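For reference, the structure discussed in these notes is given below.
The complex appears here minus one protein chain, its other protein chains still in place.
Chain IDs A and B follow the sequence of writing; residue 1 opens each chain.
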């Protein structure tokens, strides 16, 4: 009970950031849909799949039911509205790029932590928690890119997925060292956020594998 | 009991139309596979995924088990046969276009209603029933297009998905108003069908979002 209370603050923080993450992920989905000239239905579906898809795949893997989108279908209003707002403000999007990247980085780290916690709450160990965290963090964007018929950005771009992995392992490591959530959550959020922002700013990449058939 | 009996007729109608929908969806899958030069195995898989895929994704989201394809695997003979028949008659396909579009429209509305009913039977409210209906109606075609490596048509074409949404909401609305299934099912089928046919004939579209990066 006491432990739960002392976790309250970071959980509230996580919830606020999780909602932010849903909104930002929806907006990246809307932008991707717009790049492929979809109609407003396509925009809303791609946005919602981007926002909820990582969690859905995680829950499928964990055998967890009901999923968030079924337990709280009203969240679709949130993601649909976020997508339509992005359609309206898209012309200003290039000016908001860094605000957007910052929120996206927070969302990525939040989703990763939330996914790992979900697996832990079900009694799984660090291996499954890692799978759950990374899946939650990056598979929404992977589904978005599959629906938009392009190679997933997470497989090619600046440390996107690596930040997810690093965040999950930092969080799990801090917890194993006995850190309370009031410490492990904000520390992970801060370090994950800065790692991602530095990676974008300096175009850090992990090595690429290039293979040509019939070499 | 009485209510069930008075629902019998529309349920028989729905079942007949559902089978029709499976056949027509398989055929659209076969055509898409042929446009991408697949072999007959690919034709059968894409056709079956198109026919059953929407229901499978709905059942995954709802946590419903067993799925239709597992409860009645013999239905694969139906979808495989429909796919192979389409291969044989493909040369006449352009002449049958309107017959095909009509059956496809009926299938779309039927799948949408059936999906919503499935969620209601599990005790879910109108929000989840909407998700279930739309998923059943359009995600088979979305999976078909992903397997064929193209942008899903449902995100770009004439009101396809909008007809699914409108049908689900009309059906749920009529039911909330107290209409028996013997009224709500045929009315929804008729209106959904005409909306879709008019949309195809007059090329109605909902607004498109076009976004260019680096604008």
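Keep this in mind: a contact is a pair of C-beta atoms (placed from the backbone, for glycine too) under 8 Å apart; a residue touches a chain by one contact, two chains touch by 3 or more.
Every value quoted in this text rests on a predicted model; they were computed, and no experiment measured them.
Chemist: Among A:31, A:46, A:161 or A:195, single out the residue that touches the unshown chain.
Modeler: Residue touching the chain left out of view: A:161.
Chemist: Looking at the whole complex, which of B:146, B:172 or B:189 touches the chain that is not displayed?
Modeler: B:146
Chemist: Out of B:42, B:115 or B:137, which residue would touch the omitted chain in the full complex?
Modeler: From the options B:42, B:115 or B:137, the contact with the absent chain belongs to B:42.
Chemist: Tell me which stretches of chain A touch the chain missing from the display.
Modeler: Residues touching the hidden chain, for chain A, are 60-63, 124-125, 127-128, 130-131, 142, 146, 149-152, 154-156, 161-162, 165, 205-215.
Chemist: Mind listing the chain B residues that contact the chain we can't see here?
Modeler: Residues 30-31, 33-43, 45-46, 56, 60, 65-67, 69-70, 73-74, 76, 87, 90-91, 93-94, 146-149 of chain B touch the chain that is not shown.
By our rule, only the chains that are shown with their structure count from here on.
Chemist: Please work out the Cα centroid separation of chain A and chain B, and write it as a whole number of Å.
Modeler: Centre-to-centre distance between chain A and chain B: 31 Å.
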